[in-house]
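Every protein chain but one is kept in place in this view of the complex.
Showing chain A:
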Amino acid sequence: MKGLKKLLGLLWMILGPVIILFLFIQANDKISAAAAGFARTNTALQWSIIILIFIPICAGLVIFGFYAWKGEYDDLPDSSGDL
């Protein structure tokens, strides 16, 4: 199980930037496809919000993956007092 935890850690580290890249590509497609004027502004606004929200979350996923890869989750504390 410890090996799996570490291996998956690499996956989470890769997944974070991949999600952000995917969002940027989708945002570009949707904004380009929207009609000029209000519709395009609205689409750009929506996608900006989504990307801004998910950047720190994906950064968290990368950190989570890094901790997992370093074996930080191999043995969890028995109680919250051990933190």
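Here is the rule we go by: a residue touches a chain if its C-beta (ideal position, glycine included) is under 8 Å from a C-beta of that chain, and two chains touch if they have at least 3 such contacts; residues count from 1.
FYI, contacts and distances are computed from a predicted model.
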According to its UniProt record, what is the protein name of the omitted chain, chosen from "MHS family MFS transporter", "tRNA (5-methylaminomethyl-2-thiouridylate)-methyltransferase", "Multicomponent Na+:H+ antiporter subunit A" or "Glycine cleavage system H protein"?
"MHS family MFS transporter"
Could you please point out the chain A residues that touch the chain left off the display?
1, 4-5, 8, 12, 38, 42, 45-46, 49-50, 53, 57, 60-61, 63-64, 67-68, 72-73, 76-81, 83
